[in-house]
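One protein chain is absent from this view; the other protein chains keep their places.
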Amino acid sequence: MSLSKMRKLKLSMIVDHGVLILGSLFMILPLVMLLQMTTIPDTEIIKTGPTLKIGDQFDDNLYKAMFEASGFAGENSGLSMLKNSLILGIGFAVGKILIGMLAAYAIVYFRLRFATLAFWLIFTTLLLPLEVRILPSYEVVQWLGMLNTYQGLIIPLIASATATFFFRQFFRSVPEELVEAARIDGAGPVKFFIDILMPLSKTMIAAMFIIMFVYGWNQYLWPTMITTDEDMYTLVRGIKQIVQVLEGAVVPEYGRSNVLALVAVIPPVLVVVFFQSWFVKGLTESDK
Amino acid sequence: MAQVQFNSITKTYPNGFEALKPTNFTIKEGEFAVLVGPSGCGKSTLLRMVAGLEDITAGDLSIGTRVVNHVDPADRDIAMVFQNYALYPHMTVRKNIGYGLKNRGTAKSEIARKVDEAAAMLNLTPYLESKPSQLSGGQRQRVAMGRAIVRDPALFLFDEPLSNLDAKLRNQMRIEIKALQRRLGVTSIYVTHDQVEAMTMADRIIVMNEGRVEQIGTPAQVYHNPATTFVASFMGAPPMNLLPAVVDGGQVMLEGVSFGPAPHRGKVIAGIRPEDFSPDPEGDLTIHVDLVEELGAHRLLHGKLGEEAVTVHVANESVAQTGPLRVGVKPDALCLFDAVEGNRI
């Protein structure tokens, strides 16, 4: 290889890494800024804003954010919001996967006369997101007396067939012969589901769980409408209140607010980062 | 062990496609029957009907003395080996082989004993705790076999079990499967599109085409006395030469040469196996050889007899050059077929 060509190659490598490093900084700096602001006193923030200085206020702010109640009723400490977020994230993911898997199993593995009808009834829900029918959904939940309940929070979000669609795709890719072999081996529908299909779907279930957990955890509009009791607030729902409280305060509590924002971000980020390969596989395969 | 009886069995799909026309035949106890034909000929459909994986549109299917049309696959006392093996990927070899027994409520110790026995028979003992993904193609094939024999069924069904293996392994497994069947003496139905597999393994071959049985017979019968032009061209590689001929004055005339008497009149098709030609300076026919294919043990000469393409099979010590070649035809080697229907005359 000639010297000039090598130099060119090296230059292009520097450009590649440069672009990627810039991109990474674009992604990560905002969060670093939030974190920095939690370490310095609020009185300093309103003078200088975020700086490069690292102070010692983080522990205090973390304590305040997690254990001291805020809001008007004084019922939404960070800890209680964290609990609600977990319930929403996990409840939504589990409910959606369970219901979706069973429905997909029925559609794919049974000779059912009205299977096509059921299929269309279910998959039409993919066409319209919750946001376009948000008010009537609110009315229905109100009518059912489910405002400010976990059921009211979770179940209407489940009324879309993404998981069902995903599992249907996956089940269809499972070799035909497996169910035939199982039938000859004397396994009925329940046994086949538990002995063969569930273990085969393990990775898919995990991938779905991650995606759905993040989706549920990050819900904003629906919880904003459906929960008015402060002890039902989730962390993400709480952001709205934070913004409003910051706006009106003389010395806004940026330290404490930023901790709450970080707590709202960290669990789903950790899940996504740790189970990256499952998550990426699930995401890119489910949307096809 | 059981005989399998097909009594006017038909299969029509909801879209009206007739996958299987009325079919009648019986597979004898302990027999190794091979269903052979091109893809889409209905052979797999027939096998899957025996397995209970496909509904029977009309007719009766009996295994042993029992009509099984509406019996669940698990209760037919059969075992099946699938083309892609259909092993449960998350189970160990031991569990794969034992799953059917477990579902039948066989005692644990009994399952263990039977699985060990089957594994020993198939040289799988060292792999019993492995997962299918850790095994080679041939080993997976053996696990699939093990799953079948451990059940001690009355009937084995094989659905193109060797088509995913490479050529060498295929030859080896062919012998193993046949030997195993001999030893166990279990009635077997084996589906393949590979006529070599059919010839080498079968006690009796059932040749199928377009949802119809073309011929049933021993490999030798099917090879030497094909019932139709389809069978003649499907069985044997290279296939039988099919040449237009006429029956004139009670004599079969091919390229102006008489080949003995025939009762028919008018146009016919004359079938001659490539090995039934023999190079002979005194021969009646002249073939123009265009290409010599060297196969080591023998040679194939591709050329033309008049306007028709023909293939001649010759021993490796005989002629191997292009150009005209005089050949004779072995006595009684000629098969005559109806020119329109393709049936044997």
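Letters A and B name the chains as they come in the text, with residue numbers starting at 1 for each one.
To be clear about the criterion, a residue touches a chain if its C-beta (ideal position, glycine included) is under 8 Å from a C-beta of that chain, and two chains touch if they have at least 3 such contacts.
FYI, contacts and distances are computed from a predicted model.
J.: Could you tell me which of "Aspartyl/glutamyl-tRNA(Asn/Gln) amidotransferase subunit C", "Aldehyde dehydrogenase family protein", "Transporter" or "sn-glycerol-3-phosphate transport system permease protein UgpA" is the UniProt name of the chain missing from the displayed complex?
T.: Going by UniProt, the chain not displayed is called "sn-glycerol-3-phosphate transport system permease protein UgpA".
J.: Touching the absent chain in the whole complex: find that residue among A:54, A:140, A:194 or A:251.
T.: Touches the omitted chain: A:140.
J.: Given the contact definition stated above, which residue among B:2, B:36, B:53 or B:81 touches the chain not shown here?
T.: Going through B:2, B:36, B:53 or B:81 one by one, B:53 is the residue touching the chain not shown.
J.: Touching the hidden chain in the full complex, which residues of chain A are there? Just list them.
T.: So the residues of chain A touching the unseen chain are 12-13, 16-17, 19-20, 23-24, 26-28, 30-31, 33-34, 37, 45-50, 99-100, 102-103, 105-112, 115, 118, 121-122, 125-129, 131-140, 144, 155-156, 158-161, 164, 176, 179-180, 183, 188-190, 192, 214, 217-218, 220-221, 224-225, 236, 239-240, 242-244, 247, 254, 258, 261, 264-265, 268-269, 271-273, 276, 280, 283-284, 287-288.
Criterion: only the chains that are shown with their structure count from here on.
J.: From the C-alpha centre of chain A to that of chain B, how far is it in Å?
T.: Inter-chain centre distance comes to 56 Å.
J.: Going by the contact rule at the top, pick out the chain B residues touching chain A in the complex.
T.: Against chain A, the touching part of chain B is residues 48, 51-53, 72-74, 78-80, 82-90, 99-100, 103-104, 147.
J.: Sort out for me which residues of chain A touch chain B in the complex.
T.: 175, 177-178, 180-187, 191, 195-196, 199-200, 202
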